[in-house]
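I'd like to ask you about the structure that follows.
Only a single protein chain was left out; the remaining protein chains are all shown in position.
Now for chain A:
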Amino acid sequence: MSASVLFDTPGPRTRRRSRIASVIVVLLIAAGLGWIIYTLAQPRDSSGITLPGYFDWSRWDIFVLAELWVRVGEGLLATLQAAAVAAAMALVVGVLFAMLRTSTFAVVRIPATIVLEFFRGMPVLLMMLFILLVASTGAFWAVVLALGVYNGAIIGESLRAGLAALPRGQREAGLSLGLTQFQSKVFIEFPQAFRQMLPVIIAQLVVLLKDTSLGYIVGYNELIRTTMNNLGSSVGNRYLFSLFLVTLVIYLAVNLSLSAVARRLARRRSPGKLLPKDQITPTASISSIAMPNGNPEDRTTE
């Protein structure tokens, strides 16, 4: 075990005390969870009728139907589809914004900055509504366009930060070789900035995937809308809780695996890795914080 700088290697007495504290906490948490599960499992009265508890088979029996899983799969597919199209768009918009924002012409730079700030400061949901009502594109494109533009603005900002963080010599070397400003930006600076910011960008794409769930509100049949609304109303309210748990598990599975990929990339890509002993708290819990890039998720916007 790599000890933290903050406390000494515990002696026998502290170890015992910490073990006791641990046991108490585990017991408390277990008691809390047990209480929740017990309460959920209790049959409940609702206006005279006794409904079975939430873990009763009658609340879960729909999940043996293959048809239901097909519909859940369709919902998941719709979510992934919207996320994929929006991600591609966000990358293009992001590169474009970063280009315009770092332009040497003030005529280009200043309007680009204003537009960027406008998009970053506005809720995505409002943007979806805007596209839905003004451009009347249908729910899918409202979700995709809004997510693409919003996340594009954020990716653009982080690319700009990446460009700003490059050593000046890179650009100077490019210019002294006879490249134009534009060429130096495209061929020399951008590839490096992109590489540097890749973890942040990927983490932002995970956020984008999570945000496709806003489609629930603007009427796009993504995962939550499919399971909770469409399936929920066709199989009855009785299954709402079970459907909720299933949806939650699906989202967690998809997002956690994507986050893991992002984290691994962050670890592999970072140039100046610090050794674990340079961190204040134990390594197990902090993963990548002390690296120059930081934890990619800390830089993203929810």
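The definition used in the following text is that contacts are C-beta pairs under 8 Å (C-beta built on N, C-alpha and C of every residue); 3 or more make two chains touch, one makes a residue touch a chain; residues count from 1.
Throughout what follows, contacts and distances are computed from a predicted model.
The protein name that UniProt records for the chain not on display, among "HEAT repeat domain-containing protein", "NADH-quinone oxidoreductase subunit I", "Transport permease protein" or "Amino acid ABC transporter membrane protein 1, PAAT family", is "Amino acid ABC transporter membrane protein 1, PAAT family".
Among A:G11, A:G121 or A:G178, the one in contact with the hidden chain is A:G121. Across A:S22, A:S58, A:Q183 or A:S234, the single residue that touches the chain missing here is A:S22.
Within the set A:V115, A:L179 or A:I217, the residue that contacts the chain not displayed is A:I217.
Listed here are the chain A residues that touch the chain not shown: 4-7, 10, 18, 21-23, 25-26, 29, 39-40, 44, 117-118, 120-126, 129-130, 133-134, 210-211, 213-214, 216-217, 224, 228, 237, 240-241, 244, 247-248, 251-252, 255-256, 259, 278-281, 285-286, 289-290, 294-295, 297-298, 301-302.
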